[in-house]
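For this depiction, one protein chain was excluded, whereas all remaining protein chains were kept in their positions.
Moving on, here comes subunit A:
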């Protein structure tokens, strides 16, 4: 019995790769396995090689694996491109239709299953996905009833006949491969899972759900990879809560519309990726200057310019910190798990109202789109804090205005929303006085700048950094952010076996940098290696700038569009020690 296994399906974009993966992994999730998915896709709709890989485990996992156990191939290209990942006992389940060949140097066994033929016999080649997933399921020797139930739910609304046909396809795929293999493969028998109910979702869904839970009722956004799922989820759900998603003409409108709606009292956000964030910079400055709450998700992808729109990168850190002209208070948090994608949105909305400033939630493509197991989300952790939002304020005297920008001890002023009789005030992106009227007075200017910037002096975020520090004086302190945490931990486990002592910090609060929390761990490490998917070491630079110890900070960079593999972090770490 094994505790984990990797499975991949490859084919042409649009021929059922996605749906095969979806149904196969949904069934595995029902059994309680931990799953971690990785999508390889291109910026096109039909055609072009695509593949989805999932890792199945009896324990929590947050990384893709270096190698592969089972490859399901809809075409020869999928074998040629991915066959090398298979280990020696690996298996290829390929469509017999294209006379699959095992490439030279690959020792995996091949099962040629008439995937297309069976599907066509049952009525439509669309059912290829069912035949293929049925064959995969059978090789693992898992109970067919669980799989059939998933099929029922996927196709139930299309009627009993469709369900039956699909179940038939699954059965025939299973039977065919079992006959060839002589039964389920012993070496792929997974230990039973803990059976605990888990969720299986992508980071974008978790962030969208988190926003809804946080009381977000309007989202204004412009479609972009890899952020669009957030708006697509919310447009399905928000109408039930009276709200909506507005698909704007561009990201400038998306961000400024969100500012208008937040100003008027509704928790509103937008989500985009690098190119969209570039367009939003002016609006972020406006939110900072007018002290209007604003939550923006940046799902990082390969830059610069259009860059690699469907590939992994973490290269927006500098742009998010330094992007706007002038100086404003701003908070950047970076979730590192699906659970955090959910809870961080609640926190982001709270922070943006408590500190009346823009909050950027920074994810990366792998976290946003990689489907993963997620521990059951906790309703009791949904707490809404609207900061100094006041209502029923006393009536004003004639010509008096509400002091929306009142100087206060903590720099945060009371906020009212339009409609309040006693709350009349003016808001402007021009430097202004306490009631929001334009002011060029040098004295006022300095006081207002200090007021705005001092708001974050008292910023306290729980779990600003996640620390796994087993060693008092480690040889390496490995630092990462976003989706890399699980990969780093797997590399550390290997290093540990070789007696190399490492600690691990995942930085969640990217800006303002949590220097005080971070420094003690940095001081005690011989070397600090910063793992990030960019070419210039942007997070490492923040550490050097804020924490110091530049002499012992090392970069571990990857910017070829793919996420780190555990083996890569392991090898580079070993080189350093």
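By definition in this document, a residue touches a chain if its C-beta (ideal position, glycine included) is under 8 Å from a C-beta of that chain, and two chains touch if they have at least 3 such contacts; residues count from 1.
FYI, contacts and distances are computed from a predicted model.
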(request) Could you tell me which of "2-oxoacid:ferredoxin oxidoreductase subunit beta", "Phosphate transport system permease protein PstA", "HTH luxR-type domain-containing protein" or "Heme exporter protein D" is the UniProt name of the chain missing from the displayed complex? (result) "2-oxoacid:ferredoxin oxidoreductase subunit beta"
(request) Quick one: say which of A:253, A:331 or A:522 touches the chain that got left out. (result) A:253
(request) Would you indicate which residue among A:167, A:374 or A:448 is in contact with the undisplayed chain? (result) A:374
(message) Using the document's definition of touch, tell me which of A:79, A:127 or A:209 contacts the absent chain.
(response) A:209
(request) Give the residue, chosen from A:268, A:336, A:487 or A:562, that touches the chain omitted from the document. (result) A:268
(request) With the missing chain put back, which residues of subunit A would touch it? List them for me. (result) 29-30, 197-201, 205, 209, 212-215, 217-218, 220, 237-244, 246, 248-250, 252-254, 256-268, 282-283, 286, 290, 374, 376-377, 379, 382, 384, 399, 401, 417-421, 423-430, 436-438
